[in-house]
Structures are given as structure tokens and as C-alpha cells.
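Here the complex is missing one protein chain, while the rest keep their positions.
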Amino acid sequence: MIALIAPLVQEAAPVVSAPFFSLDPSGTPDVLGAWLISLFTLSVFSFLYRDNPFYKLAEHFFVGLSTAYFTLQYYEEGVLQPIYEWIHAAHATPEGALVNLGGLPIEPSTAIALRVGAGVFGLMLLFRMIRPNSWAPRWPLAIMVGVYAALKMTGETQSKFVILLGEQFNKALYDPAALSWSEATRIEQTGLYFTFARLVFITGLICALGHFMFTLKRTKGLQAVSRIGVITLMITFGSMFGFTVLGRIALLIERVNDLDRYTAPAYSLAAVDASGSGGSLLLTPPLLLGALIVALLALGAIQRRRPATPPPAAAGPG
Amino acid sequence: MKREIPIALTVLCGLAIVWSFFTPSPYADAVNSELNTWALVFFSVAFLLGIGNLVRISLKQIAAGHADAVFKVVLLVVLFGYLGVGLLEIHQQRLGLFGSSEGRVVGLGGHGERALRDWIYRKSFVPLQATMFSLLAFYIASAAFRAFRARSLESTLLLAAGTIVMLGQVPLGDQLTGGLASRALAFLMVHVNGAGQTAIIIGATLGVLATGLRIVLGIERSYLSD
Amino acid sequence: MSLPPLPGQVAASHAGAAGRVWEWMDGWAGLAAWIDTDKLPTLVAIVVFGALMFVYQRRAKRGQEITIRRIAGLDAMDEAIGRATEMGRPVLYVPGIDEIKEIQTIYSMMILRHVARKTAEYGTDLIVPVRDSIVMTFAEEAVKGGCLDAGRPDAFVKDNIRYLSNEQFAYCAGVAGIMARERPAANIMLGMFFAESLILAETGFLSGAIQVAGTAKQHQLPFFVAACDYTIMGEEYFAVTAYLTREPNLLATIRAGDVIKIAAIVLLVLGIGLATVSAGEPGIQWVDVMRRSLGVSAGGGGDA
Partner (left out) sequence: MATLGDLDRRWIFLAMGLLVVGMYAAGVKADLPSSPYVDSFYRTVEELPPRSIVLLSADFDPASAAELLPMYTGVIHHLLARKLRIVNTATWPAAPPYIRQEFARIAPLYGAVYGEDWVELGFKPGDDVAMGIIAQSLQNAFPTESRDGRSYADVPLLREVGAGMQGIDLLVTMSAGYPGILEWIAQVGGRYDVPIVCGTTAVQTPDIFAFYPRQVRGFLGAATGATQYLQLVDEVTTDAGVTAIKEENQRRMQVQSWGHVLIIGLIVLGNVIYFRGKRAPR
């Protein structure tokens, strides 16, 4: 096992010293942080063996922290700034000066009135906590639904329908000279390849659109169009499948890389002496915690297989 | 009364946004920007309401002596602990904490306004979320062996295209196929996947347009019945 | 694809008819103060689509038949329920894992009612595991309604609508448990799914059940196609709901969508033909006028 792990340690310059605790974001990662990261990462990976207290701890810590994290963001940027600080700033504008609202200069008093209105409607939303189906929270919700629906409808129809169609007629797409990019292979530069590629694109697009038509009579022609459309869609889903595999494995590799960083001597429990040696590998966060989790899970497994003897007071996990 | 006013508000605000989208005037921009900010405030308040739900369910489970009660306690301690740290850091200027004063923000250890919050975030939120997603690499491997079958033309094409894409993305793929994989990948992605995605996006956008129109014209009422 | 130049100037020569139309459009741009002419095509698209929806909805309400073609996924679903009946084993219906406000979950409830009617007729058990307590109440209503439609209200078993957990992976473990213990012969998974779709499809495949899955969002479809016997893809999901419910609003939207797609295809064929003919030609060609009429040449950073 050691032989396999040993090469992991041959970093370009092994980190020999790291602060125990430091808030500096761009400094060398601190030791306390290394222990926390290793504990959380290995606890989540332990779910692959089976659901166990380590995973439950990590999961509940995550739900609590992420809820609090997003709450703070939305409190600061969605409530504090647009209402409290905006009214504060509008209040402090000198006499006669105007406030800029989306490019339109307006009276500070109007600006304040508008945001007080927003605050009142926001409070009406809080009524849901007291009386869920009272009329008050419906007003702000209705405004929000109307604004989001209209925003999506206009923006997306423009860029994902009208312009997306219009861009298909750009002459540059049909000019073979538009083919040259620095490393195009010889075949890719030929006119034949270009025409074939454009034909594949156009037939695929038209047939895939044709497949998603449901109220036309199913003539022979439409069935053929639908067939080619399904083939195009299946290759599209195949490429999405390939990219999903790429993405998930990239994440796994990054986790391994992160743990590898904390196998450096500086993070080991055994102190690194002046000459830079010591800091044995086995006492570094990933390996020590990994061994601990495996041992406890193994203990639990053994206990489950021996039902006869009463489980000891400290029942194994799981 | 309980339904007419909300629907009127939806239609009014929806049409105001549509009007501001098509009209090139400063008034349109002002209306657009103010309505956007109102929607943003309500979105944030609605999010804050969501927390109440989580806390209520957790407390109920702790009181009922649920098997995971101790973990629910951990959840609440972390939730309110981090909220406390965050609120102190947000309002440190007014409260004169960590050396900050009226005009100046110093933050804990002089590392700026969000020092402690960001530290906790980097050392717990980051590894947890990243590792949770990386579990899927294992689940895909298991499903690949036990469930992905070339049972029909469709699934065969899908697995074949997936294989080309997987090979074309990595150096080994080109070494194994003599450089063919990455060229096949480029062709497949730009010309076949490009066509398929364009058709899917056009279809989806027509769906968004249909629901958007029904909401803005007040025909769609389902969102009110919650 | 070489990189077309950044928003450069229009070619000097405005020769030919197309050029004159181009200049007329320039003049027109400044005129209408109340509307941004680049966005005129978007306004036309929205108004035309709205008008089509309105017309077809009125026709559908007056009973005029809008036929939706038979979706292959529906045949697969009926076949799966039939096989479960033959083997005397239950049907499992997973309505996605999103909340009721997601449109796909609402439509999944409508399809659930159709499935419940079939299972009530055949006298087969129907198990519906849910991840959200509000969706559970809607699911109970749907299954109760389905049993009533089949004229067998007694077929409704309240315990078969089960709230497992609202945590994603715990819900999957719960569904896997049902698959292992009660061994359903048919798994129908319709609604909004996320990363767990992979685990549900794999567990279902191994339990030997016929699997029919469907979702409108494309990101989970690759795993469903690879692991399930039949998949209802993207917009087919909405077409299935319209086919089953005959609901005028939905029928009208699909009919309007078809008409717009036909128009888009005609536009595509015309535009691409013009673009191919005039590829590489300097100056303004008819295809550039066409692109500009779609509000592209100005907004999309285009060039002549």
C-alpha cells in the first residue's frame, strides 16, 4: 500500500511548514483546514460502502451550512442593499440632487417611496408564516411570477428562437473560406467536407424539428423525417452522455488531487524537524482519518455478522 | 377578491416588462430595472421563508426522538452558528467589531469583511459539495456495466456517440485511434449535436413562450392555487 | 469555422435591389420612437404565437377535433401495465422528484390518473413513491380519480401512495427497497429528474421490470435511453399529457407550436438556400435583408 502511495508525495516542493489556522485566502492552506477537508471528503466517500454515521454527519453539516450560506447572501444582496442601504443613500443625497434609477434621474423622495413600497410588499410575503393561505402573500408572489414570466418570455424568444433561426442564414457559415482554423486537418479544409458537414447539420435540424410535430397526419414522408430526427437526437444524447462522464470523473480527480495536497509533511501530526525530514505519511490527515473510518466501518460490519453475542454498549456504526 | 387582484398584478407587471423590453426609452429602462429589483426582493424574502420550513421539520424530528435526531441537532447548530458569524461580519461596521469603524471595514485578523465566513466556506462547503457530485462518477461506472444496453437502434447510436465523445476528449483516445477520435468528436459535436441542440432549444423556447403568454395574459391560474 | 470578423462595417457597395431594401430599412430604424425596430421580429413572433394559441383554444373548446398522433411511449406504457397484470405483480409509478410547482410534476399527476384507471380496470396494484408531502396529496387525488374513472373506487389503496424522504439519495434508496421487496414488473418514471435518475434506472433494470421513462429536460434523457426499454423525450412529454387529457389549453399550445415549427422549417429552407447561393458574395444580398428582418444583423453583432 505504501509503495502505491509513496509517489503521491513526490511534489515539486513538498510543503514543509503550514500555519495551524490562518484566514488568509491565498496563503498556504492551514493545518486545521486540512483536517476538516479530509474528514468531510472521506466521510462522503464512505457512503459508497454503505450509509453510516460519518456520511450522516457530513450530510447534515452540509445541509445546515449551505442553507445558512445562501440565506446570508440573499439577506445581504436581496434585502439589505436594495432597501436599507438604498433608502439610506437616497436620504443622504444633498438637496436638489437626483437619484439614478436605471439610467433615469428621479427625485430622492420618489426613490425612497418606491423601495418602501417594495419593503411593504416584502412584509406581506412574511404573512405566509402566520396564516399560510391569507390573501396578503399572494400579491408579492403574483408580481414576482409576472416579472419572471415576462422576462424569460421576451429575452428567450429573442435570442433562442428569432436570432437562433436568423443566425442560420449568416453567409459566413456557407463560405468554405470560413473553414480555416489554425489546426484544421487537410480533409477538413476541403470543400467536399464543408458541404457534407453543412448538409448533415441542416438535415439533422429540420428532421429533429419535424420529429417534435404531433398534430400532422403521419404520412410516409413524415415518418422518414421523424426517423432521421430521432437518429440526430440519439447522437446528441450520446454526446451529452460522453460529456457527463467527462465532468463527473474530472470532479473525482480533483478530490483526489485535493487530498494528495494534504499528504505533505507539513500537515502530519509528527512534527517536521529543522532538517525538513519527519512528518511521516501515515499521520497526515487523509491517511489517518481514512484508516480510522475504514476501521470503524469494519468493526460495524463484524458486529452485524455476529448477532448471537449482545452488541457491546458502544454499538458499532450503521 | 382573493384571486382577481393577484392576477391583475401579474398581468400589470408582466405587460410592463414586455413594454419595457420593446420600448427604447429611459422611462422603460427605469420601469424594467425597478420591477426587476422588486422581484429580487420578493425572491430573497421567499428564500428566507424556506429556512423556517427546514428548522420546523428538524425540530419536530428531534422532539419525536427520530433515529437521526443527533444529526438534526448538528444541522441546527451549524445553521444558526454560521448565520451568527455571517450577521456579525455583515454588520461589523455598525457594531464596531473586529476593528471596523463607521467608514472602514477591517474584518477578523485584518483579512477583510468576510474573512471567517469565507474560511468556513472553503474548508467545509467546498469539499462537501464537490465530493457529493463526484459520487456520480462511481454510480455511472456501476450503471455502465449493469444497465446500459444496446438493445435498440436508438440506444446503440447513443452508446456509440458517447464512446466517440469519451475517446475524443482525452489524449489516450487520439493515441489509440491515431488522431481520428478528436476529429470525429469535433464533427459530431458541431454538426450533429449542434443540429439536435438547436432543435431542442427551439422546442423548449416555444414552451417557455406558451407558458409565459398564458401567465402574462392572466389565463394561467395554477400558480395561485398553492 | 473561421472566426467571422467582429461587428465590422457594412460593405461599401449597396448595389442591387437588396441594397436598396437595406437602405430603406436603415431609414425605417429611426422612425418609430415607441419601438426598438431590431426587436420587431420578436414582437411579431410573440403576437403570431399568441394569436394561434387563442384561435386553436377556441376551436378546441367548441369541440373541434385536434388530433394528436399516437405517441410510441404510450403504447410502451400500456404494454408494461399489461405485462405486470399477466405476471400478477404491481406497477411502480415514480412522478419525478421535483415539487408541485414544476410544470412537469403537474402533468405527471395527469398521466398518473390515466395509469391508475388502467391498473384499476386490470385489478393490478399501483405503488407511487413520492419525495414531497404536497405532491403526495396530489398523487392521492390522481389515483382516486383514476379508480373512479374505471368505475372501481374500491381499487384505491391509500398505503400505496408512499412518502419516502425528501433527501435525494435517501429517496432512491427507498425506491430501490420497494423494487427489491415488492418486485414490480413495470416501472413508469415520468416527471422532473436530476442526478438520481441514473440510480433509479439502474436499480429498475436489474429488478427485471419493463421500464418506461420520460422527462422534458434533456439532461437526464441519455441515462433513461441507455437503461430503460422506452423513453418519452423532451416535447413528447407534453404531447402525451395532451393526448391523455384532451385539455383544450394544452392541445391548442401543441397545435400552435407545430404551425410555428412548420414556418421555421420553411424559413430555414428558404434562408439557407439564399445563403448558400450568395456565400462569399460581397455587398448586400437578399439573405442579409432576410437576416436583418429577423433582427439579427444589428443585435447579433453580424456583418454583411
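As written, the chains take the letters A, B and C, and residue 1 is the first residue of each chain.
Heads up, the rule we're going with is that a contact is a pair of C-beta atoms (placed from the backbone, for glycine too) under 8 Å apart; a residue touches a chain by one contact, two chains touch by 3 or more.
Keep in mind it's a predicted model, so treat the numbers as computed, not measured.
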Of A:35, A:74 or A:267, which one is in contact with the hidden chain? A:74
By the document's definition of touch, the residue of B:7, B:79, B:116 or B:167 touching the omitted chain is B:167
Of the listed residues B:11, B:74, B:116 or B:137, which contacts the missing chain in the full complex? B:137
In the complete assembly, which of A:16, A:228, A:251 or A:301 touches the absent chain? A:251
Mind pulling the chain B residues that touch the left-out chain? 29, 32-33, 36-37, 39-40, 43-44, 105, 112, 114, 118, 121-122, 125-127, 129-130, 132-134, 137-138, 140-142, 144-150, 159, 163, 166-167, 169-175, 179, 182, 185-186, 189-190, 193-194, 197-198, 200-201
State which residues belonging to chain A touch the missing partner chain. 4-5, 7-8, 10, 12, 25-26, 48-49, 69-70, 73-74, 77-78, 81, 85-86, 89, 100-103, 147-148, 151-152, 155-156, 158-160, 163-164, 167, 170, 173, 181-184, 236, 239-240, 243-257, 260
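Everything that follows uses one rule, which is that only the chains that are shown with their structure count from here on.
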Give, as an integer number of Å, the spacing between the C-alpha centres of chain C and chain A. 25
Distance from chain C to chain B - Cα centre to Cα centre, in angstrom: 21
Within chain B, the set of residues that touch 2 or more other chains is 18, 21-22, 133, 136, 140, 154-155, 158-159, 162, 190, 200, 202-204, 206, 209, 211, 213, 223
In chain C, the residues touching two or more other chains are 1, 39, 42, 45-46, 218, 222-223, 225-226, 234-235, 261, 264
Of chain C, residues touching chain A in the complex: 1-4, 39, 41-42, 45-46, 66-69, 71, 167, 169, 173, 218-219, 221-223, 225-226, 233-236, 239, 242, 254-255, 258, 261-262, 264-265, 267-269, 271-272, 274-276, 278-281, 285, 287-288, 290-291, 294-296, 299-300, 302-304
Chain B contacts chain C in the complex at 18, 21-25, 133, 136, 139-140, 142-143, 146-149, 151, 154-155, 158-159, 162, 190, 200, 202-204, 206-207, 209-211, 213-214, 217, 219, 222-223, 226
What does chain A use to touch chain C in their complex? 47, 51, 59, 153-154, 157-158, 161-163, 165-181, 198, 202, 205-206, 209-210, 212-218, 233-234, 236-238, 240-241, 244
